[in-house]
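Note that one protein chain is taken out, while the other chains of the complex remain in position.
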Amino acid sequence: MGGLLASTLVYGLVNSVVLLLTSLGFSLTFGLSGVANFAHGGLYLLSGFLCWLLMHRVGLPFPLAAAATVLLVGLLGAAIYRTVLMSVRGIVLSEVISTFAVGVAIVEFFRWKGFTTYDFTLPALVDGSVDILGVTVDWQRLLIVALGLALTGLLWLFTHRTMVGLALRGMSQDEYTALSVGIESDWAATLSLGLGSALAAVAGIALLPLGIISINIGYDVLLIALAVTVLGGLESTTGLILGSLIVGFAMVITGNYVGPRWSEVVYLAAIVIVLAVKPSGLLGKSKELEDRV
Amino acid sequence: MAAEGEPLLRVRGLEKAFGKVLAVNDVSFDLRPGDALGVIGPNGSGKSTLINLVTGFVKPTAGTVEFKGKDITGIAPHRAVGLGIARSFQMARPFYNLPVYKNVVIPVYSPRSRKHMGAEFGDRDEAAVHLLEDVGFERDSPVPYKKAGELPHGYLKRLELARCLALDPDLIILDELFSGMSMSEIAGILPLLEKLRAAGKTLLMVEHRLRELFRVVDSVLMLQFGRKVAAGTPQEVMAMPEVAEAYLGAEVKVDA
Partner (left out) sequence: MSSPGRATRRERIDRGIKVRSDEIFVLASARDLAWVLLPRALAVAALLLFPLLGARVGPYWQTVMINTMVIALLALSWDLLASVGLISLGQSLFFGLGGYVAGALDSFAGLGPLWSIPLATLLGAALATLVLYPLLRLRGVYFGLITFALPLLFMRLIETTGALGGTEGVSGLTPLPNRTVEIYLVTAAALLTAFAFRRLIATDYGLVFHAVRDNERSVMAAGFDVQRVKAQAVFLAALPAAFAGAFVTHRYQFVGMTAFAMEYSTLPLTAAVVGGPGSFLGPVVGSFILVPLSEAMREFGSLRVVLYSLMLLVFTVGLPEGIFRFVARKYGQFERRVAIEEAPDGR
């Protein structure tokens, strides 16, 4: 008894943290530098393949390959800022289009290369499973939950308790004041792009083992990140968690009770409905409203 | 039209809270047709917010605004314009990429002007250039054909005024029109403001430059921390010790 309900609860929670982890990088970059990194999904996908390549073509052990991937993708994010975004900074249209172009280029490159078969899977970090409330959950998912929560906590500490983090947040709130106290805007944005991309890589490596690597996940991940970020409002960790919980549970509930395909409709609908009804997000402040509207 | 003696603009208990801060706190005043009211006060005292509340750019958290006897609290900005309220902005933000006269064509082309003035305007480009000349752009100069982004500050302020006048408003609200203008530029504008008053227009001016302001308005309202702290004729208000004290700094700045 209670099988469906328990499964909804457990998997809703797991799914929420998965979404949280997926969105963390996008939200961090957006919150800190105002750049909506539409290449987020592409970088996520890239991380999966990069890690696979490092393991199977270079022969690195998994932990090393994973660490190298996170580092490399982080550097790539920073490089995207220095080479592409810096010259169009402030022109929102060009920022969106150029990151979008980078993302599409990455995703379609892998589609062309044909990396779509069962051969390209990443190993789970841990094997086995455990029963929670009578629902079988594998350790990988539990590890992801722990990782997602830990990273969220660390990020909160980073942005609220460290000098660098506070400087970055200051930058995002008032660029002129931050400039006048000696924080350099391009440096801050480079860092935020790099960190956001590295987080996309962490998410990719941790989450891709849950299934086979499919190409369209590059676009799905971007949309999920958009949904969660839009729903929760920017710059607030609470909002991000709330957004993940709502979208996460909504997906599992519709998947379990309405039909498995509907869960994909849900987060897309969430983006549209939230932006139409309450553009500032659920916890948004008026400043954000001004930016969006 | 409002009946004789009826206020054109009636503001009652207006309040705007940004979070826990009351930017405007229980402000009330009346403007009769033909009145000219100056709103003064230190920086951050809520003057611009007051204008934004009256013109619909910001929605009040409490209080009412009536215009021509009609409740217009929290009205959409374009509707306020349609009723005859025009405003300028403290930070002039023209359409930088358009030629100066095209900046004025926008309000000349607006629904209000089209309805209100009909064919009277004739060629809109020409009407725009005439309006620019009215606010002190030199006759037959190339300045109106330059890109608005190339205008010096004093011209930008006059452009703001021209954009208000293009709407043929009954109530003109000017947010720090004089700031950043030179003495001679202000001297050039004053007769125009006099003329507007003589034509029966109602003026509401937020201003830091008191000496120049007092040459236009006949009553003054002072805000401090969002509250109305003084009201009366310029002489009365300036005689109040608390006003003189609050304004000492600004007076010095004016003379500097």
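All chains are identified by letter, namely A and B, in their written order; residue positions are counted from 1 within each chain.
To be clear about the criterion, a contact is a pair of C-beta atoms (placed from the backbone, for glycine too) under 8 Å apart; a residue touches a chain by one contact, two chains touch by 3 or more.
Since this is a predicted model, take the numbers as computed values, not measurements.
Across the entire complex, the residue among A:4, A:105, A:133 or A:157 in touch with the chain not shown is A:105. The residue touching the chain not shown here, chosen from A:3, A:134, A:153 or A:259, is A:259.
The residue touching the chain not shown here, chosen from A:9, A:84 or A:142, is A:84. Those residues of chain A that touch the chain absent from the view are 36, 38, 84, 87-88, 92-98, 100-102, 104-105, 108-109, 111-112, 219, 223, 226, 230, 259, 261-262, 264-265, 268-269, 271-272, 275-277, 279, 291-293. Interface with the hidden chain, as seen from chain B, comprises residues 55, 57, 76-78, 81-82, 86-87, 89, 93-99, 102, 105-107, 109-113, 124, 142, 145, 163, 166-167.
Convention: only the chains that are shown with their structure count from here on.
In this assembly, the C-alpha centroid of chain A lies 47 Å from the C-alpha centroid of chain B.
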